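Our next item is chain A:
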Amino acid sequence: MNSSGYFLSHLWLIPFFPLVSAAVMFFFGRRLPKDAVNLFCVGSVFLSFLHAMGATLKLFSLPADQRVYQQILFQWVTPGAMPTSTGLVNFVADWGCLLDPLSCVMVIVVTFVGFLIHVYSTGYMAHEGGYYRFFGYLNFFMFFMLTLVLANNLLLLFVGWEGVGLCSYLLIGFYFLKKSADDAGKKAFIVNRIGDAGFLLGLLLVAATFGTVRFTSQGLADPTAFSGILQSLASMVAQHQLAHGASVFTTIALLLFFGATGKSAQIPLHAWLPDAMEGPTPVSALIHAVTVVTAGVYLVARMSAIFQLAPVAMDIVAIIGATTAVFAATIALVQTNIKKILAYSSISQLGYMFLALGVGAFAAGIFHLMTHAFFKALLFLGAGSVIHSLSGQQDIRKMGGLRYTIPATSVPFIIATLAITGVPGLSGFFSNDQILGHAFNRHMMVDRYLALWVLGLITAGLTSLYMFRLLFETFYGMSRIPVESEGHIHESPKTMAVPLMILAFFSIVSGWLALPVLWGEQSPFERFLEPSLRGVEKDAGSITFGHHTLLVEYALMAGLVAFVVLGFWLAYKLYLEQPKLHTKLAASWPRLHNLLVHKYYVDEIYDALFVNRIKDLSTALSFFDSKVIDGLCLDGAGWLVRAFSRISMWWDKWVVDALVNTLGWFPKFLSMPVRMFQTGVFSTYAVFILIGLAILLGVYGHHVQTFMRTLH
Partner candidate 1 sequence: MNPTLHSILAFVQTWWVELLCAVLIVLVVPLIAGYLALVERKVMADMPARLGPMRVGPPGLLQPIADALKLLIKEDSIPDNADRFIFWLAPVLSVTAALTSMGAVAFGPWFQAARDINIGLLFVVGVSSLGPIGIVLGGWASNNHYSIIGALRSTAQLISYETTAGFALVSGLLLAGTLNVRAIVEAQRTDHAWYIFLAPVGFSTYLIASIAETNRAPFDLPAAASELVAGYMTEYSGFRWSLYFLAEYANMIVVASVGTTLFLGGWLRPFPNVHWLGWLDAAPTLLLAAVGAYCVFRAGKQPARLQSLVMWAVAFSSFVVSAIFVFASPFSHLPLAKMHDGLYGAFWFLLKVSAYIYIFMWLRFALPRFRFEQLMRLGWHILIPLALVNVVGVAIALALHSEFSWNRWLATFFTTLATLGAAMMLLRWNDKYSAAAALLADSSIAEDLHAG
Partner candidate 2 sequence: MLDSVIFYFFAGIAVISAALMVTRRNAIHSAVFLITTLLATAGIFLQLRAEFLFIAQIILYVGGIMVLFIFVIMLVRLDVPLPQIRSGLQKWIALFVALTVGVEAGVVIFLARKAPGQGLLIPNPAPADKLPPNTEELANSLFRSYLLPFEIASVLLLVAMVGAVVMAKKRTEAP
């Protein structure tokens, strides 16, 4: 990359700005006024966004096959030679930045949505304590997220991964005086640790297999001089050392995917995300809808080359994704907390993305990631705005009829709802259609994918149902707001309303990137991402898609729209036209309803299976500790020590001390005359100075005299 330009060569600045600002907040934030906090934190993210934009535009201006820029800041972990399957390899992990179309999309999404959410937070958090702390965490989070996204190797990505986990913990537990928030933070942290263990194992296996953790050596000044997973993979496959479907690929893929399920809240590690809604709403929007949870998707997409060689793992990804999508959507049907509904919606949509990844449509998954980022952020921020207007009310049963009281919130919210449900023309429609289309294509090649496609369609219908339920319950119908808080309803400040509008705009238009699909061409977004997701081989056994005609495409779209309309009609019937109907419905299937309300009893099962067992183990260990270790070993040892110390004391007192005292007495005795000088009274010292002067004059007086004689 000889002509990289300012923005590309200063890629490292993108995460650097939030880091500086976070440091300022942590060290001096307490003393800064709010305006300074705003200036620093929002400004730093804005600078990051500008740099990201600049870098992206620069990348766009390059020809398609050169759109990779990599920059190594310094060598970071250099453990030295390491045995791998291909012999001794000099393993190096550097601290570097990689910008290719995939990370490009992520960086833009993260910085842009992040910036809007920062602006929104200045309004939302204006009356909260710990303002600087909140923004410090938020900026710190931005630093780690951007590190994660821009990392040029798996280890650095892991740093970002853990960092966002930490920030997520801190921010969920932001109201740390509230026990539920505290617990939710811990839960998120611990559940993520389980996934991270998988990630770490996968990482180590990658290092052991390929001898490197750098994603690719492309984009560096001399690509042949550096190792890269992609290159090493290509050569291994070309030399038939490892074949398509090799068990090591499956293992790596499954381990990494296990990590991704933790971060992206997929079954079985989805339980933390709904609880994470205890954090402030901007945090829910930024971390638990837009960025952190998509890290798993990003990871799978980033390692797509390996996943493409592991069909079993791909199937598992797809199955888990589809299952999670339906599973979370059904739970979302009966939740009553506005943020929890959105949380389950996030889980469901993430499942959708994994479904796309699992069927091999990586670009479609990333595309959905992007559109989802806009409308889900918008939904969360809108929900936050609603909560803000209602002074903290989160229960949708106590809302209703807000359509006209807070128009600046409700209009963007409605747009977002239409977008997520997949109403034609808005972004969600295009990305949903892409995913379902690819699933259908795969079904044309492999029959068993039919079920996935059907699950996807059902999810679309369910999404429509619960989203319109949320919309109707909140904004339409009769107001169920308690009378005493009715009077306090107020529109949110400008700093909150403007980001909503911007996001609404992008919720509409961001899908249009896939507009050419309508006349049968490849989506330009897909074409842009293609270099990053290409994989290494194009022979038999790799993922292939059938091709359907334009007519079939329209039929698929019609099917999707039909399901969406079905969901809308159900929601309309149940929640708007006859509001009593859904309670009746719930009463007539009490078991099913209970199952859904209790989220399929997953938390209870986990408690029974793991948490309580660990508690039992702890009790047993504690018993062992107090009785055996403390009682026998420690107390026995203590007795022995006491006995020995008695002897030792005697020795010390009569032999050692006596010696030491004798030795000490000598210098004391010898220093007696010197000590007499040190009276501590300054006039004594003055006398000494004077004596010195007398001596000097006596010795050198004749010099002075000679000097004086020469004076003219």
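Going forward, a residue touches a chain if its C-beta (ideal position, glycine included) is under 8 Å from a C-beta of that chain, and two chains touch if they have at least 3 such contacts; residues count from 1.
For anyone wondering why these and not others, all candidates are chains of the complex that A comes from, given by their letters.
Here the structure is a predicted model, which is why all the values come from computation and not from measurement.
K.L.:
For chain A, which of 1 or 2 is the touching one in this complex?
P.N.:
Touching partner of chain A: 2.
K.L.:
Residue numbers of chain A touching candidate 2 in their complex, please.
P.N.:
Those in contact with candidate 2 are residues 683-684, 687, 690-691, 693-694, 697-698, 701-702, 704-705, 708-712.
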